[in-house]
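A single protein chain has been omitted from the complex, and every remaining protein chain is retained in its original position.
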Amino acid sequence: MDLTFISGMFQKILTGLPLTLNLWLLSLAGGACLALTLNLMRQNRIGNAIAATYVFVFRGTPLLIQIFMIYYGLAGFGFIRQSFLWPFLRDPYWCGLLALILNDAAYSSEILRGGLRAVPKGAVEAGRVSGMGRATILRRITLPIATRQALPAYSNEVISMLKATALVSTITLMDMTGIARAAISETWRAVEILLCAAVIYLVISMLVTRASAWLEQRLSPWQFGRTTP
Amino acid sequence: MITASIGPALSLSGLRKSFGHNEVLRGIDLSARDGDVISMIGASGSGKSTLLRCIPMLEIPDAGTIAVGEDSLSPKGGRLTRTEDAIARRMRGHLGFVFQNFNLWPHRTVLENVIEAPLFVQGRSRAEAVDEALALLEKVGLAEKRDAWPAHLSGGQQQRVAIARALAQHPRAILFDEPTSALDPELVGEVLKVIRRLAEEGRTMLIVTHEMGFAREVSSRVVFLHQGRIEEDGTPAEVFGAPKSERARAFLASHFDRNR
Partner (left out) sequence: MGDIGLLGFGPDGWGLVLFRAGLMTLAVSVAAFLCGLVLGTLVAWARVGGNRVMRALAEAYTVVLRGVPDILVIYLFYFGGRQVVAAIGTALGFAGPFDISGFVAGMLAIGLISGASQSEVLRGAYQAVPRGTIEAGRVVGMGRFTLFRRVIAPQAMVTALPAMGNQWQSVIKESALVSVTGLVETMRQVSVAAGTTQEHFLFYAAGAVIYLIITTLSDQVFRLAERRSLRGHQGAGY
């Protein structure tokens, strides 16, 4: 084991950490907004069909193909090259971020849907009889219960997205995996380099696991299920 | 406690409701003056719970008119327009509703359950809402449980919190949908005691119940429903003592047999 090489490699790979974190957190934020929108759409038949198709397509195909489709595929359309979107869609960063957001939204929307289904019907009725409107019920009853219910599944999704950001390295972005990949082709000491990168990802994901366990305990001091038979 | 104003607190006329081909309510007329305590009895499937759920538009009737205080609605075709929905929400604000399964919000503490609507629907100040809620919890005998989670309470305690929550609405009338049916027998008494006290205060109440003895004791009026129609309507003495219809007689006979 060559310790100087390894510590140097850690430092080098960590320069990609800001980009990895950036893509990770922004895709989670964007994905969450889109996931909520998809669930709100499900209230009528057409919206439901659109949301279901969206989820079907994005969950049924690999993220890698989604990234390539956006980065290479969209450039083939003349009207996109002419549109105001082109400055974004020619940039691998925005394409990668967009693909991650779209992908995360499909998975998160299903997690949120599961949470929403777990909201006791009676809790919503109790809101209605006390005169709450739709928005108030959503804000004060449905979403708080649903999100807390969905938290364990969502923490898995958060970790999945961290891992998913590594795929943007295939469209030339220099995130941690991109840097590792480049270092491999320079030095050919693949195993050491890859293990360095793996350790960094592992540490972050373990921190997330810890944090979500803590959050779960803080947010759900009650037990679900006993109030409604 | 009685809001003095002209006209009945609550009135229903020509109420009809079907689920698919099953006609559950076949023209119901009923009105309650302020201070009335009306018990609704009848076999399961007679439509009494549906009737109660139609009043705050949890079920939207197919035809008929519902009036609460000054507001009234005559929805057509089983759905509400946007303006009707606004009226329905105002009507709900004047009602309290107590469910069979309590339906407390599991993610809020006892106190939070009671102040939720005052704060987020009626826009009252927190200090005022909390003061009042504590008084109401005191009244139902649960002041010391203010910070407990609903899931940590017994069914009887949950139902008493639900009653406090309904009272926090400052309701003109309170609707009870079989408030003791989901309770273990030994917990029924504590809930009935609270409802009895409300009757003594002169609250206007509509109670769907299977507790015949209780209905006889607290009601000013008893209504017997059969197959979506009102078959008997009178004082407890009239309905329990000398029911006019054969069906009411049979129902009461079987019920008192079973209970005693």
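Side notes on the structure shown:
Every chain is named by a letter (A and B) in the order it is written, and numbering of its residues begins at 1.
Here is the rule we use: a residue touches a chain if its C-beta (ideal position, glycine included) is under 8 Å from a C-beta of that chain, and two chains touch if they have at least 3 such contacts.
This is a predicted model, so every value here is computed, not measured.
One chain is not displayed; in the complete assembly it touches the shown chains A. When you scan A:R113, A:R128 or A:R181 for touch with the missing chain, the hit is A:R181.
Against the chain not shown here, chain A presents residues 56-57, 59-66, 68-69, 72-78, 159, 162-167, 169-170, 177, 180-181, 184, 190-191, 194-195, 197-198, 201-206.
Definition applied: only the chains that are shown with their structure count from here on.
Inter-chain centre distance (chain A to chain B, centres taken as mean C-alpha positions): 46 Å. Interface residues of chain A facing chain B in the complex, by the touch rule stated above, are 120, 122-123, 125-133, 136, 140-141, 144-145, 148, 220-229. Interface residues of chain B facing chain A in the complex, by the touch rule stated above, are 56, 58, 89-90, 92-93, 95-97, 99, 101-107, 116-117, 120-122, 149-152, 158, 162, 165, 169, 182.
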